[in-house]
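Structure first, commentary second.
Yeah, one chain of the complex is gone here, protein chain that is, but the others are all in their spots.
Per-chain residue numbering starts at 1, and chain names A, B and C are given in the order in which the chains are listed.
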Amino acid sequence: MIAVLKSTATEQQIENIIEWIRSVGLDVHISRGHYQTVLGLIGDTRKIDEDLLSGLDIVETVTRISEPFKQASRKFHPEDSVIEVADTSVGGDVFAFMAGPCSVESEEQIISIARDVKALGATMLRGGAFKPRTSPYDFQGLKAEGLELLLLAKKETGLPIVSEIMNANHLPMFEDVDVIQVGARNMQNFELLKELGRTKKTILLKRGLANTIKELLMSAEYIMAGGNENIILCERGIRTFETYTRNTLDISAVSVIRELSHLPVIVDPSHATGVAKYVKSMALAAAAAGAHGVMIEVHNDPARALCDGPQALTPAQFGDVAKGVHAVLDAIRE
Amino acid sequence: MIAVLKSTATEQQIENIIEWIRSVGLDVHISRGHYQTVLGLIGDTRKIDEDLLSGLDIVETVTRISEPFKQASRKFHPEDSVIEVADTSVGGDVFAFMAGPCSVESEEQIISIARDVKALGATMLRGGAFKPRTSPYDFQGLKAEGLELLLLAKKETGLPIVSEIMNANHLPMFEDVDVIQVGARNMQNFELLKELGRTKKTILLKRGLANTIKELLMSAEYIMAGGNENIILCERGIRTFETYTRNTLDISAVSVIRELSHLPVIVDPSHATGVAKYVKSMALAAAAAGAHGVMIEVHNDPARALCDGPQALTPAQFGDVAKGVHAVLDAIRE
Amino acid sequence: MIAVLKSTATEQQIENIIEWIRSVGLDVHISRGHYQTVLGLIGDTRKIDEDLLSGLDIVETVTRISEPFKQASRKFHPEDSVIEVADTSVGGDVFAFMAGPCSVESEEQIISIARDVKALGATMLRGGAFKPRTSPYDFQGLKAEGLELLLLAKKETGLPIVSEIMNANHLPMFEDVDVIQVGARNMQNFELLKELGRTKKTILLKRGLANTIKELLMSAEYIMAGGNENIILCERGIRTFETYTRNTLDISAVSVIRELSHLPVIVDPSHATGVAKYVKSMALAAAAAGAHGVMIEVHNDPARALCDGPQALTPAQFGDVAKGVHAVLDAIRE
Partner (left out) sequence: MIAVLKSTATEQQIENIIEWIRSVGLDVHISRGHYQTVLGLIGDTRKIDEDLLSGLDIVETVTRISEPFKQASRKFHPEDSVIEVADTSVGGDVFAFMAGPCSVESEEQIISIARDVKALGATMLRGGAFKPRTSPYDFQGLKAEGLELLLLAKKETGLPIVSEIMNANHLPMFEDVDVIQVGARNMQNFELLKELGRTKKTILLKRGLANTIKELLMSAEYIMAGGNENIILCERGIRTFETYTRNTLDISAVSVIRELSHLPVIVDPSHATGVAKYVKSMALAAAAAGAHGVMIEVHNDPARALCDGPQALTPAQFGDVAKGVHAVLDAIRE
């Protein structure tokens, strides 16, 4: 941690702050410039509250050198983490295809889609039972019944299932759910993250609409700080001023996360673009960029889907995407 | 609601969609252009799922004419709402001064600040007991003990208190809290909003970092849909690329909200700028723009505050802000 | 064009506006709802000033159905445009590799890089002679001398050259430059665009830092309206709140542009990320997403480059990227 002092700081003030930093157990290195003095704080700088330090009258800026995340950092875990999910996995060389509808609507619908996407290459079935909707008047999901239908589809097809949680009190209902998704709007619902950190469930953590990559990794750190290391990260588009797409897929987040963290990172091109016809090219781009998987919305009747219809693919279109992704993966691994 | 059909739509397809819209109880008005046909849907268009409609092959775009929020809308409640809080109120001609520290730290601290800000014009005491922090390693607040200290300060000074909730399970602890704050990161924690909608507590709902005004009003609608109409909205800065300020205060949100909604709207210049020296000018701007109040961070020792220190004012600085705000209010009400 | 009238509009006002619209030669279709009347304007709606219409007291909103760009639109030119550049081309099935330094620095430097990148697969040589720099005190390029050195390198290697123009008065100096680049900061320098529209030079038009895809296509339309159809579009990252990358590569812009326009679109992963180690994965993603080429910064001594050094690749790294891109292209074209 580096503290740049203001040019107006007196000798006495500088001595005082140095003494104070040393008093909390840190070493200080001092660099005096013509105009300013710079202090380098050495040791476990988490002992220092950065806000307190930068709030001091004589301090101009404070820069933290080490990343604020620790367990999620590749520095502390150089190898890729591979997260086991039932008899498949995510991370390392395994590419995950999570496919399924935005919302579970009926037994017939979810089992039909599950069979179709499995035959076409899906490795997991996704489906929403609890739906976060901007309006209280929109369809909120089948809830407990939706989870039961997903479990039926899992029984039928063997596909592990992924479904979103919105309330830690619902955890008992998710006992047999293989991957618990935390949606973009809950990425900084720290109380929920803490509760999930106390479980051993695999968590799919989606990036918030306006959150930085650092904040995403800090939210993963919340879960890991509780003892749960089974985390898959997901880039799903950020909010910008562009309107032709619902959000803007931040494809470089894949490269950045792979560098900074050992956790696997997948891409959701369906929510990122909000437009079915752009899903394939974005899935291919995700594979080429090094993502560990994609999450794709698939519906047997996209035009009639109860939510997010316009972005859903048909099973046949999903099959085409999966084929294309495999070709790209083969190409980049040669 | 207006649906613009694609130029490729056949007569048969157009007849089919019209029949379908009528089958859900809506009227349809048809406007045929040289290239495109436009359908106007009349009646309670909430019967129509906009996503489903815009997902149909022959539909190019769908535009909703009426706002999606209803109880929060000024169209349904033309007069300003005035929210009673203990023996004071927020909204209409009453300007609220909520002041206090980011975090409650000790009995001495909170009572000292409460006395100071009351003497200088505060109408409510704010203080955080549960703190949402980006990092799991940062100070998370005194929690239940913090709430008790706030209640002590209330007893001492008579000031109603405002404090943030992060988990609906904590509601019993907030029984004597006058105003329950929902922070920016929980603005779309719909499960929390629903629970608060089932209470009669006054809710201070802060705008999310990248949420639109429409989404803020939809989140208010979540609370109101449950039967709780005691809502105060708060603009606290949005995330942009500017870095000299922590966030960017969207001052025009005050004007927009006052036009669209009857709910009172206040401004938090402390979190919006993150810089103490900009708080006064932004508080004055908020008053001039028509805000119903300001929420200002005040600490008896800003440089030593356990969180967000650099943006806190001293009590004396708060008094100066309050004086300035009153002068502006007098000026614009003449 | 659709105009939604306010519910307060009187019959007389509605008749007046209809009469006025018809007076400029348009047809009007009228749809009366319970609350509102909607007018569909049919014919050449460019006769109507949208701002004027939406500014009328009785008009609530105005929506334009057809895209505002015409010559750049795929509707008017269904086939991909292929832009000839010397004896190579950009667009259709031809993938362009533009490579070279941010700034031309010396004869030795530019010729050395040109030879290297040609041997490794580059189809064009890029190099800056006039440099737009945020600070007036930063290196501004070798200017005319830089263009001469580029022409020398072209003579040596046969590679067509790409260089940025900042001032229409400099056009005579660009006579032998094969592709004239308009940088992000000049994307809406309409005077420059108009001048370039009067030439027949091939223009590489880069998207502005905060410009929408629609605005990029409108800027292309400025050039085309003058009679010059030789345009290559370039996505180079937009400004967001993310800080790990200099900008955020909007990879879905490639898919959107390919759908809306017939013009070729390339990607500049060097400026989009600002970080050399992310360039390869982003170039691969661009190829997978359907881009018609990439523009990559290459320097023989990146650490000593006079501008933008940290994002430049060595020639060997460029060769590795080119190889990877070809593998992806083969994979997606199978």
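We adopt the following convention: contacts are C-beta pairs under 8 Å (C-beta built on N, C-alpha and C of every residue); 3 or more make two chains touch, one makes a residue touch a chain.
The structure displayed is predicted, hence computed values, not measured ones.
Peer 1: Among B:Arg22, B:Lys47 or B:Lys277, single out the residue that touches the unshown chain.
Peer 2: Among B:Arg22, B:Lys47 or B:Lys277, only B:Lys277 touches the chain that is not shown.
Peer 1: Given the contact definition stated above, which residue among B:Val182, B:Ile203 or B:Ala286 touches the chain not shown here?
Peer 2: Counting the whole complex, the residue in contact with the absent chain is B:Ala286.
Peer 1: Among C:Ser89, C:Asn189 or C:Gln317, which one is in touch with the chain left out?
Peer 2: C:Asn189
Peer 1: In the full complex, which residues of chain B touch the absent chain?
Peer 2: Against the missing chain, chain B presents residues 210, 212-214, 238, 240-245, 248-256, 259-260, 272-273, 277-278, 281-282, 284-290, 324, 327-328, 330-332, 334.
Peer 1: Spell out the interface residues on chain A facing the chain that's missing from view.
Peer 2: These residues of chain A touch the chain that is not shown: 2, 4, 27, 29-36, 38, 40, 42-43, 60-61, 63, 65-66, 239-241.
Peer 1: With the missing chain put back, which residues of chain C would touch it? List them for me.
Peer 2: Residues in contact with the chain left out: 46, 49, 51-52, 54-57, 68-69, 132-139, 166-169, 185-186, 188-191, 194, 208-210, 215, 218, 221-222, 225, 239, 302-310, 312.
Rule of thumb we're sticking to: only the chains that are shown with their structure count from here on.
Peer 1: Can you figure out the chain closest to the middle, judged by Cα centres?
Peer 2: So the chain sitting closest to the middle is A.
Peer 1: Same or different for chain A and chain C, where same means more than half of the interface numbers show up on both copies?
Peer 2: Result for this pair: same.
Peer 1: Averaging over Cα atoms per chain, report the distance between chain A and chain C in Å.
Peer 2: Chain centroid spacing, chain A to chain C, equals 31 Å.
Peer 1: Please set out, as single numbers or ranges, the residues of chain C touching at least two other chains.
Peer 2: 240-241
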